[in-house]
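Complex shown without one protein chain; remaining protein chains in place.
Moving on to chain A:
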Amino acid sequence: MNNLDVHPRTISSLKKARITDLTSLLSRSAPDIERATHLSLSDVKAVQREAALAVTRRPLTNALDMYNNVCPQEMRRHTLSLGCKILDGTLQGGFQSQGITEIAGESASGKTQLCMQLCLTVQLPTSQGGLEGGAAYICTEDVFPNKRLVQMIQHFGRTTASKINFGDNIFIEHTSDMDSLWYCLKTRVPALLNRFNIKLIVIDSVAALFRYEYSLNQTFERSKKLSLFGAYLHNLSCKHNIPVVCINQVTENMNGYTTNGAIKKTLPALGLTWSNLVTTRIVLSRTPHTLTVGHSDNSGDCIEKYETPVRAMEIIFDSHLPNNVCHYVIDQEGVKGIS
C-alpha cells in the first residue's frame, strides 16, 4: 500500500485505523473508512481510486483488437493443435490457451493418449499449431506410460519432419495424495514455468484424488478444496496464457438423463462444483464400431493389420464451439480423426 500515489498523511491515518492492504481498502465503503480514519470523504475517494488503479494494471481492450490479436500480450488467445486436422477442425483450431479444458471419459477411451499427443504438439512451432514450449504432466492415477510416449515420439518426429528432441521438454510429476498435488502445483509447477518454457499443464486425473480422499459426508470440504484448486489453475492459465488440460473420470448417471436431454449412462465426475470451473468440457467414449489400421515397423512400412475400436469425441459445452461429435481411432502413431 505504501506505493500508492497519495499524501503520506493519508496513508498513516489509514494505517492507524488498521487498514493496511488494498483488499481492506477496497472492500470497505467510503463512508465506513471515513468514520474509521477521520479523513475527508474526498481523500478517501482519492485513495480508493489510486488503489483501484494499482490493482487493475491490466490494460483495457476491445473485442475487435482481441479478434485481430493486437490486444495486450497476456490477453491474446492461442490455440493448441491436437496434431490432427479433423480433430482440430471440430475444435476450431484446437484447445484454447485461456481456461481449463476438461477431457472426461470412461477408462480406455483414450484420454491419456490424447494428452500425450498434446505434449508433443505443444512443442511444434506456431506455424504448425504448437506453442513452442514444453509440457508439465502431473500424474495422480497411474504410472506415466513412458514406453508409449517413446513410441509416439518416434512416429511424431517422422510425420512432422521436425528436429525437436521431443522427450526433453516433457516434465512428469507423480503425486499420490492431495497434499503432494497441492505442493506440486504451488511450488514445483511455478518453478518449472519460470525456468523452462512450459506452455501446457496436464493433470491426469483430477478425479482420482478428490474422489478417493473425501468420504461422502465431506462434500462441503471437498467442494471448497475443489474450488480453490480450480481457481488456482485458472490463475496459472491466465497469468502465463497457457492451456490447462484436466483429465476427469466418469461416474454412473443416477438420473438417467443429462441436462441437454440426451440419455447417457455416464457423466463426468466431481459434480456441479467442478463443472462450474471448467471452461471447455469434452467427453471421449468408445463406440461399438471398429476400423482396420496398419501396424508398421520403424521405417514406416506396413507389416500387419489389426482392428481397433472407433472412439468418439463430443464437445459438451464451450463458450464458442457448437455441440459437435467427431470420431477418431488410436493407432501406433497416436490419435487420429476419421471422417
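Quick note on the criterion: a contact is a pair of C-beta atoms (placed from the backbone, for glycine too) under 8 Å apart; a residue touches a chain by one contact, two chains touch by 3 or more; residues count from 1.
Assume contacts and distances are computed from a predicted model.
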Legend entry - Name of the absent chain as recorded in UniProt (options "DNA repair protein RAD51 homolog 3", "U6 snRNA-associated Sm-like protein LSm6", "type I protein arginine methyltransferase" or "Eukaryotic translation initiation factor 3 subunit F"): "DNA repair protein RAD51 homolog 3"
Legend entry - Contact partner of the left-out chain, one of A:251, A:308 or A:332: A:251
Legend entry - Which residue of A:4, A:19 or A:51 touches the chain not shown here: A:51
Legend entry - Footprint left on chain A by the chain that the document does not show: 22-23, 26-29, 31, 34, 38-42, 48-49, 51-56, 58, 60-67, 75, 77, 89, 92, 96, 98-99, 211, 216, 219, 224, 227-228, 230-231, 234-235, 237-239, 251, 254-255, 257-262, 267, 269, 271-273, 275-276, 278-279, 281, 315-326
